[in-house]
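Omission of a single protein chain aside, the complex is shown with its protein chains in their original locations.
Residue numbering begins at 1 within each chain, and the chains themselves are lettered A, B and C in the order written.
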């Protein structure tokens, strides 16, 4: 159960509700939001007949939520969340394309990629300045220098910047440079970082953990919303299965399942999902046909020289062709590439 | 390595090549085909410099095959296999829709389903007369009575019939009634049945095992081809993963991977793949956008009364809407629903 | 619910109970057994208050079974099933060791293996005459010649013979030569073969499918019992996971789970389970410590020359050392190697 307080509810009113919940032997979870406070209730087994909360001062709505996730649930918010990123709508009718290299490697590389994806129709530039690498001996990213290059590319192209944050120590720096903060797959259940992202005034792109169920993923998003940031998009990037012919198993089943369960925008990453350059366009088309609100695609000016993920990065020419294809699919389902 | 004999090669010529292979310390695998014999060679580690086979009488082509699967490989046959089922092309430019109930339950049920899917544009009627059920206490199918009903439905509608064979004892009966024989997911590595299907003059729809890698699946198809039947289509129907929000994880990544590795037609089963009625259309659209040659969809006149798989079966009305959607997607990628 | 008829119940009494079940809108499943008939009931949603069956003529017991599996369940039979194989007890206090080569390759190889494992303390000789191979080009087994060699080895050593049956056409031949029939992992849900094994008068070693849940596995065993053969042992041989450092993931968790759910003996196959020779003894020890009633181990006189599974087969010397270790572990848990 979730009690949503009125916008003008006073702290005393919130406290009174919290006390009332406790007095019933239940556990209150006050969730302060940007505009209003919600109070989750757990511990009620049998249901609360004739809600004892509806008359209380300051109470706006009392919602019965059958899922363990509450704020991210369509039960709580039936209409889609549309995230406005400096004028680009994520989760609206138009489908958004994010593209760029896996890692920011150099000024020349990043700007070449940025101009190429911009001219092909992307709205977001992706690129990692902090790289989660399986081995400590692999390239770990350029750090702040990389963030500065992303900002320069944004200035030159007007693209919005999405980049990954790995370390809470870098969080304020990433907030300064990026338009959207990505939380990587391996950190999906890094709960301390999730809580900190709840306190940030930037949208979050929350990648699915390689072995996370859809419900665990939604619970991770719930952490961010419960800590105050409701600008979260969910990015399917492939799960870990027994199959070795592909890097991961892009789970497009998650797209319609998520669209039914949550109001948050859904993004598909075909590059990490299948991990094979030649097959990225097929999975991008399929992701859009399945109902994704955005795709995020790795593009590198010279994939064969990439410091990471070269085998799954498209050349600018291949990306142009992919854009042509996804425009047609978007049109076929009554949407457009925005 | 694969040696393809000429069509008019004599048995003596085949035997001479086999002997030559043995004399080199290698293992020959004679694979008699409808029109010509192929001889697979295994055991060559280092490569055979200056092929010792090319001059031999009766030898057509000598193919170096890097994959463990040979006859199903695009290396061996670059052009697509198109299976002609009484005038309906499977694997050609047009995309084919197969639809019908999970199980044949009654004359009234099957004929209602058949007429409904026919009028919506399906070309194949699916329906199980022999049902592989997890529990021995569940409905096991109508057996031959079910096959007769399928034949009656074919007569009334002109739909081709695809149905599962489980037991070699029923094989000749299934051949008599069906146009395409399905080998179910749980029997994908039932090698004795695969060999017997190699001797049959009907096309085979080979479902992927729930934990089969793409390579194991292709090797299963190789069994059928190696035993004489090259009319095989591969059906992705979902793999088993840790995810519990869906019945299986429909692995659409397999579609482009297969189209690159093999010349055989690829079919997608969104019904078993995701297992949730409301989400079947999204996965059907995605499957076609990914490049499938056909889809197979469960449709039941009254899903809520189905003896099996009711939760994933579409009503005739829902199926009509699905057909409308997949027609648009097919058009968007330059194909049509055939 | 399960109704167990008295041993002397007449066919008319069985039929009367069946009719009574139908008259209540439920579905009866008559399960003829060696000594008495059981009748499973499905379709009862709410429970049957004041059982309408207990007074009926011929009715022995009426059992409420909460699991979908019934005859294999400990609810139905609390005491362990002990399978007597010509004087060797499988499922009793003593732990039994089965050993031998993956495939029967030659008289010399098999007899060498048989004498070696016999002298080290094994009671069963394993060896495949019919081999399920991923590729049609791999060694498929010696067939009946292999069965004859197994019989010869039995005569020489007194070992009991366990061998795999793949094809129903070979079933009567396998029954003739073998003491225990193995159903392989890939055929675990080959329901038509399971039903036929229900009609056989030999014990069955039912291997777990590589992606079968424990419940599906028990349901597969239920098929055999429901069709008349209650001499079934369950063999854990590794499941398919994402891990690639081992051939399979031997799931020893299944051992205590099975011992709680079912009365059937539990066998562990460390050879297929981990697939690495050096680590087979550790997993054999662990399997016994976890509570297995038997282990089945691959032993080959010259593993490096084996036609199959050489990398996981022990030499006779390694097997002797393994026997030494498992004897100690068996003793530590109050059992012995029988």
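Note that in this section a contact is a pair of C-beta atoms (placed from the backbone, for glycine too) under 8 Å apart; a residue touches a chain by one contact, two chains touch by 3 or more.
The structure displayed is predicted, hence computed values, not measured ones.
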**Q.** Contact partner of the left-out chain, one of A:105, A:222, A:243 or A:269
**A.** A:222
Q. Which listed residue, A:22, A:64, A:93 or A:186, touches the chain dropped from view?
A. A:186
Q | Interface with the undisplayed chain - residues on subunit C | A | 211, 213-215, 239, 241-246, 249-257, 260, 273-274, 276, 278-279, 282-283, 285-291, 325, 328-329, 331-333
Q.
Even though one chain is hidden, which residues of subunit A still touch it in the full complex?
A. 27, 29, 40, 42, 68-70, 132-138, 166-169, 186-187, 189-192, 195, 209-211, 216, 219, 222-223, 226-227, 240
(Q) For review purposes, identify every residue of subunit B that touches the missing chain, sorted by number. (A) 211, 240-242, 244
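As a convention for this text, only the chains that are shown with their structure count from here on.
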Q.
Need the most distant chain from subunit B, centre defined as the mean of C-alpha atoms.
A. A
Q: For subunit A and subunit C, let me know how many angstrom lie between their CA-based centres, rounded off.
A: 48
Q: Averaged over CA atoms, how far is the centre of subunit A from the centre of subunit B? Could you give it in whole Å?
A: 38
Q) Taking each chain's centre as its mean C-alpha position, how far apart are subunit B and subunit C in Å? A) 32
Q) Using the touch rule from the top of the page, what residues of subunit C touch 2 or more other chains? A) 211, 240
